[in-house]
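For this view, one protein chain was removed and the others were kept in their places.
Each chain gets a letter, A, B and C, in the order it is written, and its residues are counted from 1.
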Amino acid sequence: MKKVLPVLVLAAIGILLILTVAEMPAFGDSNAPAHRGVMEKYLRDSAIDTGAINTIAAIILDYRAYDTLGEATVLFVAVLAVTATLYGGEHHA
Amino acid sequence: MELLERLYTNIYYLVAVVLFVIGFHTMLTHKNLLKKLMALNIMDTAIFLFFVAIGYRSGGQAPILLPGVEKFVNPVPSALILTGIVISVSFTAFALALVVLLYKHYGTLDSDEIIAIRGKKHV
Amino acid sequence: MGVSIMHDLILEIVNRLLLPFIQLFGMYILIHGHLSPGGGFSGGAVIGASLILYSLTFRFAKVKHRMDHDTSVFFEAAGALIYVAVGFVGLLFGFNFLTNRGVFPLGVPGQLWSGGMILVITLALGAKVSGTILSLFQELLEGGSDEHGTP
Partner (left out) sequence: MFSVNHAPVLIVVMLLTAGFIVPLLGKKMALGRILFLSVGLVVVVLSLLTTFAVLESGTIVYAVGGWPAPHGIELVVDAFAAYSSLVISVISLIIYWFVVFAPREVKHEAGYYALILLLSAAMHGIVMTGDIFNLFVFVEISSLAAVAIIAVKGTKESIEASFRYLMLSALGSGGMLFGIALLFMITGQLSMEYMRVALSTTAGQYPLNLLTALGFMVIGFGIKSALFPLHIWLPDAHANAPTGSSALLSGLVVKVYIIAFMRIAYMTLGMDLFYILPLRQILLVLASLSILAGSVFAIVQDNIKRLLAFSTVAQVGYIFLGFSLLTERAVEGAIWHILIHAIMKTLLFLAVGVVIHQSGYKKISQIHGLARRMPFTFACITLGALSMVGIPGTAGFISKLYLALGALDAGQAIFAVLILASSLLSAIYYFPLIITAYFGHDALPNIKEPSLAVRLPLAVLSLAILFYGLMPSMLLPLVRQTALLITR
């Protein structure tokens, strides 16, 4: 039982995912739904809007700078967590 | 046959999915906590690969707006995955710290042995 | 940690030669983040890696060279606080939080001095990320031993 269950779960997930992959928009298709949304403005206006010609930098540090603040916070939390658990526990008190 | 053709067109997505399942399999079947952690990283990488692959447009170039380049790939997934990678790194770092402490306390990294030492049944 | 590693002449000499270039490259990635692939996180990671290399080679020889704990927390927090402060500048000028256009001079796209707050944030993130990587590495390396006292 302990051996069979993971295999069954994995098989179910695998089959579902493969069927999903078959249904997805074709890889590299320039008109796929993913490229019909927000992308166009970023590529067209980012240099004028933000002054950066690297569109990715413009997105992460200007259009979506709030996300990157969160990202910096995650790093901060990680360091705090590591410090507090490694040096703050009762195990060497 | 048509299914296989479609899968072949989306081979990059397929590879990402297979990688994901491999990671999940390792996660479920291995007892060593470090291996579980690696499995987690494999799964994360699979998702990143998948997400970045979404952004590809055939013939597109890196989205740096230099003169003379007409077609770019979609910059959004790359930007998001940059965030995702940092998050994954943070998780891994903290998990490694916990692994170090677990080894200190229990003297083993085998999840079964840890549960046996702790001697509590799980409901 | 009772481990002691011998002085390795080759490692030390090669490191001395390589480190300046690695750090220079890291700085380049950092400062050109808005012009070419790169930015705060990748540049910070390269600089952080160079610091790790340094501490791996020289750590056991000169323990005092490790970054002391308060310093790394300071770098961390300073990077994040600069980020928040940049956000508040927008608020002070009557715009929304983290506004770039209209608050900071954007410069001519494609030149080094362009991008307004993007450049500032990139530098702050670079300092933060390199500090983070180094301090994570050192903390995991020492694994909670009491070597340098409790913070």
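FYI, contacts are C-beta pairs under 8 Å (C-beta built on N, C-alpha and C of every residue); 3 or more make two chains touch, one makes a residue touch a chain.
Keep in mind the model is a prediction, meaning the values are calculated, not measured.
Counting contacts over the entire complex, the absent chain touches A, B, C.
From the options C:26, C:87 or C:126, the residue with contact to the unseen chain in the full assembly is C:87.
Mapped onto chain B, the interface with the missing chain covers residues 20, 27, 33, 36-37, 40, 43-44, 47, 50-51, 54, 76-77, 80, 83-84, 87, 90-91, 94-95, 98-99, 101-102, 105-106, 114, 118, 122-123. Chain A residues in contact with the hidden partner, per the touch definition given at the top, are 16-17, 19-20, 23-25, 32-39, 41-42, 62-67, 69-71, 73-74, 76-78, 80-81, 83-85, 87-91, 93. Where chain C meets the chain that is not shown, the touching residues are 70, 73-74, 77, 80-81, 84, 87-88, 90-91, 94-102, 150-151.
The working rule: only the chains that are shown with their structure count from here on.
Taking B-C and A-B together, the pair of chains sharing more C-beta contacts is A-B. Centroids built from CA atoms put chain C at 25 Å from chain B. Mean C-alpha positions place chain A and chain B at a centre distance of 10 Å. Counting partner chains per residue, chain A shows two or more touched chains at residues 47, 53-54, 56, 60, 68, 75, 78-79, 82, 85-86, 89, 91. Counting only residues that touch two or more partner chains, chain C has 35-37, 39, 109, 136, 139-140, 143-144. Those residues of chain B lying in contact with chain C across their complex are 62, 64-65, 82, 85-86, 93, 96-97, 100-101, 104.
Chain A contributes residues 47-54, 56-58, 60-62, 65-66, 68-69, 72-73, 75-76, 78-79, 82-83, 85-89, 91-92 to its touches with chain C in the complex.
Contacts from chain A toward chain B in the complex involve residues 6, 9-10, 13-14, 17-18, 20-24, 26-30, 32, 34-35, 38-39, 42-43, 46-47, 53-56, 59-60, 64, 67-68, 70-71, 74-75, 77-79, 81-82, 85-86, 89, 91.
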